[in-house]
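Note that one protein chain is taken out, while the other chains of the complex remain in position.
Showing subunit A:
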Amino acid sequence: MADKLILAGKEFDSRLIIGTGKYASGEALTASAKASGAQIATMAIKRVDSTNHTDEIVKPLTDLGITLMPNTSGAKTAKEAVFAAKLAREALGTDWVKVEIHPDVRYLLPDPVQTLKACEELVKDGFKVFPYIQADPVLARLLEEIGCSAVMPLGSPIGSAQGLKTESMLEIIIANAHVPVIVDAGIGAPSDCAKALEMGASAVMVNTAIAASADVVKMSEAFKYAQLAGRLAYEAGLAAKSSSAVATSPMEAFLKEAMK
């Protein structure tokens, strides 16, 4: 069994966090959530749209015992993000919030200045803050210092499935963080999830790689095992890499003696 994940004082068995976007239906989302074993899910907050009926998502997920992490997606400034966080707190009765501020619509890269500003205010207001950021070790340290509950550096742009393009920066963040590091965005395959956890990330967040899969239940299961494999490997300790071969069997000596 792997160690438990602890986020904002709460314990979890799974190190996979799921996003709830892009699923074909509420039923697909619920089935996927169940199959993945995820215990934390993110969601957004928007003005109600009476012309577009959307499936109920809160109760189906809380019925599975899932902890909800509302995000501030759609916010372009710290002010909007703080407002969205406070609305979500009222809507869900949770003080958890994923601060997500990406005014750039092409790459959806997070705005570091607005993110830091929003996080400062929300931490002071008693929120448990999980900021989505570029894999910037300096920003990660600043966010930790102001009291964020974790940092969520990206692997590659949201929905791009490019994997851990920011690997070298993630290594620096992980090596120096005293809060959990949750690799978020761009995870394209279960192997990316395992890799991030092998590197020492505390958790991984995945949305598109599961939701856009041809078989969301099967892919959810793949990620369930990937997060477990990655964490167990990290706890066991990976073998050191070598630039040359290191034999694992004494074959050469045996053969020479037999041929005399």
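Operating definition for what follows: a residue touches a chain if its C-beta (ideal position, glycine included) is under 8 Å from a C-beta of that chain, and two chains touch if they have at least 3 such contacts; residues count from 1.
To be clear about the criterion, contacts and distances are computed from a predicted model.
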item	value
Record-based protein name (UniProt) of the chain missing from this complex, from "Sulfur carrier protein ThiS", "Spore coat protein CotJB", "ABC transporter ATP-binding protein" or "Glutamate transport system permease protein GluC"	"Sulfur carrier protein ThiS"
Full-complex contact with the absent chain, from A:20, A:166, A:202 or A:220	A:20
Option from A:92, A:123, A:169 or A:229 whose C-beta touches the chain left out	A:92
Option from A:57, A:109, A:123 or A:217 whose C-beta touches the chain left out	A:57
Among A:48, A:105, A:214 or A:239, the residue in touch with the chain that has been omitted	A:48
Of A:39, A:207 or A:220, the one touching the omitted chain in the full complex	A:207
Interface with the unshown chain - residue positions in subunit A	19-23, 29, 42-48, 50, 54, 56-59, 68, 70-71, 73, 83, 86-88, 90-92, 158, 205, 207-208
